[in-house]
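After the structure tokens below, expect a handful of questions from me.
Excluded from the complex is one protein chain; the other protein chains are retained at their positions.
And then chain A:
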Amino acid sequence: MSSSTSVRDDDAPDLVCQIDCVHGMVDALSCVRWKRHQDAVMELSEHGIVLSVEESGCLQGKVFLKRELFVEYDYGGDGRQRFGLSLGLFVDCLNIFSSPGHASAVEIRYPGPDMQLLLKSVGSPDACLYAEIRTRIPDTVSWDYHFEHDGNTPVTFTAKSAVLKETTDDLEWPGSSIQIRMQPDPPTVILKGEGHGDLQIEFPYYANTDLLIAFQCDHEVSYRYKYKFLRATTSNIPSTVMKENRRTKVSIGRGGMLKIQHLVSLARPGMPYFRNIGGGTEQTSRIAHIEFFVKPEEDDNDA
């Protein structure tokens, strides 16, 4: 027993990191959890952790947790380490650590003795909560969500996350297929649903600055997207995003690839500062970046 233990101790894990706000991490990961059972790929590197989920070759969600978000981040692996795991299990396990009134830090390690992802509460020597999540070898098929701007000027707009979520929810009624059109003159974003009926929602840039905070478009573009994929991009935006009045950036790239970027706070409530691996920073700058890529429906390109 002791010899096996000493062997294990000698094998330093590739990643040992510590996060002090599990709740924020749960929020960020839940953002890309659009169904209960969902496989994810985790990529570890010296820069941080990226978690990706994909569906039907049409929708990809990514959570970027950069190393500065962690209280400790020690990566000793070669290059980038990738492994698959169940996103639902990961989120459920993290939730176990975020009991109300017990805000202990959580250490994340990879790999465990059987290539598990290990979670452990730290801070109390006499009470410890731990989880070992089985991982799997990820699919080698690469996901093709290459995004590049179409032309010299990026086609993009920024809206309040709450407004975008409400709009997407409203478009459920016509359902099926949603057309997103952006036109430079007058600068407007139009979302139109056609299915059981027609519903068109317009965001005129000059009419109401509360709706569109930024707008950039030098030529008209129009693509159609499946409603269920669009809905997945906003359905699990955490309540902190609404409370903090955060913004979401939407870009349409070459071939109609839609990119939606949310910002989710990992700040620990009630603590203005925290000391991270870089020596310290303000809580307000602790932001996880969430990105979604949605492919347009084929043969419906009006551009």
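By our rule, contacts are C-beta pairs under 8 Å (C-beta built on N, C-alpha and C of every residue); 3 or more make two chains touch, one makes a residue touch a chain; residues count from 1.
What we mean here is this: contacts and distances are computed from a predicted model.
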item	value
Candidate names "Checkpoint protein", "Eukaryotic porin-domain-containing protein", "Nuclear cap-binding protein subunit 2" or "Vacuolar protein sorting-associated protein 16 homolog"; UniProt protein name, chain not shown	"Checkpoint protein"
Selected residue (touches chain absent from view) among A:V16, A:C58, A:V71 or A:L129	A:L129
Omitted-chain contact residue, chosen from A:V16, A:V71, A:I96 or A:I190	A:I96
Residue numbers in chain A that touch the chain omitted from display	1, 5, 9, 86, 89, 92-93, 95-96, 99, 102, 116, 125-134
